[in-house]
Each structure stands twice: as C-alpha cells, then as structure tokens.
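Of the protein chains in this complex, all but one are displayed in their positions.
Order as written gives the chain letters A and B; numbering starts at 1 within each chain.
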C-alpha cells in the first residue's frame, strides 16, 4: 500500500516527462524578412518573454529577402530537422498581410511546430517532414491584448504571441484554433527526377555567403549516375526554361580537388547536388540565382 | 505560535516575489552602433555572463548607423514597451565617449530601465513612458575591475557591467549612483500637431528593410481628418524646411489596396501615419531619409 501511495507522484512525474518529450519544449526559433536593423525582431522576442521568461528564444534568419516566400520555405526545410522535436518555429514573410491568407500552426510528422501565414512558406517542409495536423490561429483568443486597432504587426501580435503561448504550454495545440484539412498552400517548382539519362531539379537557394549553387537533387538520385570522384558531368542551368549556363566539371569530394577558380560538382551538407568554384563565387560569376523559376540538368554526356 | 514561526519564511518569500515583480527581471537587452562584424557585442555579453549566468541576454539592434543618437532614441521608443516590466536595456551610441556626457540609468514610469550615456538617446522614451528616476553611474563602484587604464570601452566596462549587476540584483537601483533631477538631454524635432487643417510631424525613422517612411503622427491625431479607407490625402515631405516630395495617395488598410509600385498612406504597427509604395521602396525612390531634420505635412486638400 505504502508503495502504491508513494508511486502516485512518480506516475505524475512520468506522465509529465512523457508529455514534455512529445510536445513543446519551450524553445522558439524565429525567422522573418525584417532584417536586424530595427526593433521588429526584438519586439517579437519581448512579447514572447512577456508570455513566459522560461522560454528559450533563438533565430533561424531574419535576412530573408523582402517578400521572398520561396526562400522562407527553403530555410525551414534546411534547418527545422536539426532542432529537437517539440521546437516551435515562427516564420513571418508575409507580403499578403491584411489579405485573406490564413494564419496557421503546422505540426509536422516529426513533431516540429511552425507558426506562419499559409502562403507557400510550408511548401517544402510539408513535402519532406509530412503533415501531422494544421490548426488555424483563432485571433479572437490568440492575439496580444491591446493590438486590435487598425493595421497590426501580425509577426508580433499574433505569430510571436501564439508561438510563445504554445511553446510555454499556456495553450495546447488544439487551443490554437480550428483544425484544418491536412493541406497547405504550395508553390510549383521542378522536382528532382531522373529519366534514366538526365537528372532534373530546381535551385531552391544559393549558399549565399560563398556563392555556391545548391539543387534539390538528393544523393540517392545522384548515385544512379554511378559516378566516382573525378568523373566529369555536364551541367546546364535554366531560368524559366532559358539556358543560362552550360559546362563540364568533375564530381569532387572537396573543393581542393580542383584548381582555384575552377568549377566542381559536389554533395552539400544536406547531401544534395551542388556546384561551386573553388574559393570563388559561382553564382555571381555566371549570373545564377535561385527560386521556383530556376532549374538544372545534370548528365554524363 | 508555531504558525507564526512558520510564516516568517513565507513572508520573506512573499516580499521577494513582490520585489521581483516590480524590480529587475534578469533580462538584459543590448543596443549599439557596433555592428555584428567584430567581437564588441560578444565581449559585452561575456562581461554580463561573468556577473551572473542566470541572466537572459537579448539584442535590440546593433546596426544603428555609427554615431546616430537620434536613431538609437527611436529604436528604444519602438521596442521598450513590448518587453516585460523590469527589463534592463543597454544602449551604447556614444560619439562623445571620453567627454563630459553623463552615464546614467533611467527608470521609466512603466518600470523599464535604460543604461546609456545621456546624450539625447533618452529623448523619445522619456516623452512617451515618463521619468520615474534617473541615477548617474558611479564609475568608482560600477566599473569592471582592471578596466581603469587610459581609454576605456565604456559599453563593455561600464554600461554592460552595470546593467548586468542591476538586472541580476547584485546592486539595487539606488546603488547605481547619485540620484539626478528628473530630466535628460533632449534633441529638438517637429512634434506631431494638427492646426485644424494640416497635420505636421517628424520622420523619426525609416522602415529600413522595406523603405517605408514612418512618421510620429499617431492615429489619434490622424483620425481628426475623419478619413475612410480609399480617401485621398496630400503628402509633403521636407528636409530642413525644403520640399523634397509632394503627391496625393489613398489612405489604405493594406498594401494590396493599391497597384504594385503605387504610393499609399497607412497606419504602421505603432499606429503612426506612414507612407509606402506597394512592393516598392518609397524612401529610395524619392530620396527621403529620417532624423530630427525631416518633417511632413498631411492634409485633405
């Protein structure tokens, strides 16, 4: 009997541990196109700390080019999986603020939460990590007090506020608002395919700091070319189906495998086919950019 | 009796709770014109963590243009109110470092603390949030050890150090140093006024990431024009009283209410009159900037 009685708190403790391991973990990661020059990002974090000082606040990036939903989608795809399950992301790239786009919280099948306008930002992450549930944010409940007049800074008053409440456990996922069908607004782009001879894919993003060109073609598809390090490949790059670049380059393990300034193909840190100039800027040199309008072809001859 | 004895720790606990709720909350928010390219911001945070690893450190911005006290003042005005009461801000934009300007800690009537050189940085926040008390920093006490030789990095050795000690409760507000009169150094600028026909105001800051022009004219004053969405207003912009821009534009609820590239007037997230080009850069297109030398007029005809 005594043992039983004493085990009750233990069970409560256990259940808390198990809840916390499958739900929110008090971590919030912010992304936006606000830049770091003004107080917008700081105001979002202030609102979050006002919800709970136990939260741990981090940044993905705030240097998304203004209104570039595609890049917001890609940064989530690049980063979310490296954060612990239960982390709550806020992504605010919102050219349609004030229009009819829905404000949602997505839970991926991997157990990550993303708070965002549903405007295409979720295109890539839902394709890779899957949709567990989507809830629309009920702004009657989940909106900072004294913020209902006129034009609103939704990033601060709705998204950061809702994310903080969710991450801190002030509200449950269900209390975000009405359950929506398992679908999100998606942007069209060239998916990675192999026709037995040529690989096709998209340039989702540049490795901006170095000017490397990253594609969405995964190693698993690339391996079907049966290449060894040093083998030459033909690379063509298109903008809206118009040829922008065409050349041969070796498949290389490291940048140092080619002379300074020479092109190479390699697998980047996400194990996707990429192109670079050793110690140079491929994108700038060949006027290559990224987004849903850019595509590539890679072949052996 | 037993109850009385046991209630003593309870009273101590209560008093601690009540002190912590009206005083510092272990949060420090840093602002400067240091940029993020070197180690200056990191050194300030290292000093703060050396005071107490319980502190929670955040940034407002470090991209204030070099020596631009006005913009420092505006970023505080834009941001402080969104942080919990008791938060300690450090603002270091200090062209007069080493000269006679005072180093102070301001407590606003809202209960926020700001640690800064008193050089105009407090112009706007004191006008909006009021002055509760100002103390001068006694550098004999509140200065990092081993930092007294020659020229000093005051941001690190005095401001970050004092802010950290205050936020962590190592010193009380009184222990900052001598109480000063309730006044601060203020910069002159066009305050928001309405003469019954025309609104006048200042351009405190640009919404830099998007190139939108923000004024200091609040919605309460703007509403006296009795406008409806879609009504046209005349907007004139002056630099040192010289006309820089003049045009008509509609008062709009969202950017999408006008064609791409067209101007609109709207209320920004601080509920202040602002001007933008839909998906364009108003400031860059019309060579408009911000600061105490810039003013605007808005009227119905």
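Going forward, a contact is a pair of C-beta atoms (placed from the backbone, for glycine too) under 8 Å apart; a residue touches a chain by one contact, two chains touch by 3 or more.
It should be emphasised that the depicted structure is a prediction, and the values quoted were computed from it without experimental measurement.
Undergrad: Of B:45, B:75 or B:135, which sits in contact with the chain we cannot see?
TA: Residue touching the absent chain, from the options given: B:45.
Undergrad: Which subunit B residues touch the hidden chain?
TA: So the residues of subunit B touching the missing chain come out as 33-40, 42-43, 45-47, 49-50, 53, 57, 66-67, 95-99, 149-153, 156-157.
Undergrad: Hey, which subunit A residues sit against the chain that's not shown?
TA: 25-27, 29, 36, 56, 58-63, 75, 78-79, 82-84, 87, 205, 207-210, 219, 253-256, 266-269, 271, 279
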